[in-house]
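Sharing a structure with you now.
For chain A:
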Amino acid sequence: MSTEAPGPAAPSDALLSVRDLSVVYEPAGADPTFAVENVSFDLRRGEFVGLVGESGSGKSTLGFALTRLSKPPARISHGRILFDGRDIASIDSEALREQRQGGFAMVLQSGMNALNPVRSIRNHFFDVFKAHGHVPHDRREQRARDLIGKVELPAATLDRFPGELSGGMRQRVSIALALSLEPQLMVFDEPTTALDVLVQHAVMNTIRDLQKSEGFTAVLISHDLGIVLEATERVLVMHEGVIVEDGPSSQILSNPSADYTRMLLSHYADPRAEIVSLPGFEDRSIRRDQGVSRSALASPEHAPTVVTRSISTAQESIVVKGVSKTYPPPRRGEQPVRAVRDVSFTLEPGQSLALVGQSGSGKSTIAKMITGVEKPSEGSISFGGLDVAKLRRGQLRDLHSNVQMVFQDPYAALNPLHTIEYTLMRPVVNFTGLKGDDARHRVRELLDTVGLTPVEQFAAKLPHELSGGQRQRVVIARALASDPQVIIADEPVSMLDVSLRAGVLALLEDLREKWGVSLLYITHDLLSARLITDNIMVLHDGAVVERGETAEVLQRPTDAYTVALLDAVPNPARAHGAT
Partner candidate 1 sequence: MKYALRKVGLLILTLWAAITLNFFLPRLMPGSPTDAAIAKLSQNGPVTAATRKAIEIQLGVPDGNVLEQYLQYLKQVVTLQFGISYTFYPQPVAELVSQALPYTLILVGLVTIVAFVCGTLLGVLAAWKRGTWLDALPTLGGSFASAFPYFWTALLLLFFLGYVFKIFPTSGAYGVTNTPGLNAAFLGSAAVHAVLPAVTILITSLGGWILGMRNTMISTLGDDYVTFAEANGLKPRTVALRYAARNAILPNLTSFGLALGGVVGGSVLVETVFGYPGIGYLLLKAVTNQDYPLMQALFLMITVSVLLANFLVDILYGVLDPRTRK
Partner candidate 2 sequence: SIDIKSAPDPSLGADTLLIAADTGSPSMQRVFNPYLPNTRIGSWNMFEPLAILNDLTGEDVPWLASKTTIPDPQTVVFTIRQGVKWSDGQAFTPADVAFTFDLLKKNPSLDLKGAWQYMKSVEVKGDDVVVHLNGDDVPAAQVIEQTQIVPEHIWSKVKDPTTFTNPDPVGTGPYTLGNFTPQEYAMDKNKLYWQADKVEAEHLVYPASNTQLDVVTKGYDWGFSFITDVKGTWEKANPSNTYWFPPGGTISLFPNLTEKPFDDVNFRKGLSYALDRKAVGDAAAEGYMEQAGQTGMLLPNQDALLNPAIPDKGLITQNDKTAASYFAKAGYTTKNGKLVGSDGKPLTITITTANGYTDWLRAVQSITKQWAAVGITVKVAQPQPAAYQLALRNGDFQLAMGSVGGTGSVYQDFANNLSSEFYAPIGKQASGNFGRYKSSEVDALLTRFKSTTDEQEQKQLGYQLQQIYYDELPSIGLYYGGSWGLFSTQKFTGWPSAKDPYTSPKTYVSTALLILTHLKKSEATK
């Protein structure tokens, strides 16, 4: 381990000293998981520390242990947690409860659900005040208003119920609630993951400002190295339950010592840069001019072998003309939702088009209309000779044989009960008419195409035996099974860890090139759009606000909204003054 070995004695200004902490999950009827192993570190007062690592690396588990919130089946199996010199790993529950005021607080990963849906926000605050009695009765209202103000919410929010607030507002309320405890230590577990890009940016700014003004010690848990590096002074890097690197942010940015950290860093780039290159990708803006052959493209995981079958190239284009979609009002007395407003574009055969915009901007709705799942309220969509809006069920199948989807969440997109072979066999049988051994052969080809070799082994597997990246490859293979002309990928990598993302993106890019399919790539992640698309369209409130060549738009945005989007992309280099 390349970590600077923490000495047995904590530094004198340490607020929290963790020594040899191990946490194990012991679920009934399953094998135990050692989620955190022998972790030691110290936190000084007023420090802002980041904790990064991939999904499942044990970040949340550690966060819960630090704040003594671990619940069965989790168990602190070993180690000490000294908070202000007192070992909180073993104090009883009432003492612990009292410690929570003026001690340590936590803002949960799924902050959206952290509020009791049936209690008003005001009551949430009052509950905390009542539990600890640290705010006198007559000052409670004022205090609640102060707190809610601190997270930049209007006082009227106090009268609302959680269900009436947006995700970002709810996350702010949880932060305010945690603040109301006047804690010395605050642990933020992925406070912005579930939030929209722009909101994410705003909430992070609030957290940073609060940390500065209130002076508490903060731990920011995130899988996004960019966010952590931008916000914090010191970073702990976690990998498989172990802290592999612990150092100042600027040092990690410029000179990472652990291989794992280096790997994480290598997948990070600024989409606004002149030249964007990641392992496995070459910069797109220069590719066109130089016409470089991209056959050498390889994902870090599996290099697809050369595909032998003859490949059809897309011939039809998708033409979207003046399309609008209005959903009926979600509740009585509200306005109808205008999800898409007068959008027109053409997806030429073989083209790759990015559709970007914040959450709710109508990206998925457009995808649904193109695939016939939803009907446009106005305008027309055509694919070749088909008028997509007027298809009946049988014709919808024809459409699906040409227009396929790659789903966002590879964990949810595969039926856990079917083998990979079955999953891929279905579209093959349904669309190509192949049967028996021919179909099986085709499935093997598909697996080969997406680089899942040895194919025989993968064919027999069940989804839970695959990694996220492998699953996404299966999802892509399924989309290819009908030999489609168009692939619509709706945030195909947003659920994947950094280390897997690049591989999947590279695969998509490669397939498009090789198979000549058109790609509609939907994302809020500008970096990936920059990597694999030629053209881009920026959606805002259902309307297109900017369009053009991807590199051009991202480097020189003209619309204010696009500028805001780009600003929200974390920029650690800017924060730490390094390049």
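Everything that follows uses one rule, which is that a contact is a pair of C-beta atoms (placed from the backbone, for glycine too) under 8 Å apart; a residue touches a chain by one contact, two chains touch by 3 or more; residues count from 1.
A quick word on the picks: all candidates are chains of the complex that A comes from, given by their letters.
Predicted, not measured: the structure shown is a model, and the values here were computed from it.
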Among 1 or 2, touch partner of chain A in the complex: 1
Residues on chain A engaged by candidate 1 in the complex (per definition of touch): 67, 69, 71, 93, 97-101, 105-106, 108, 110, 113-120, 127-128, 130-132, 161, 163-164, 174, 177-178, 180-181, 331-333
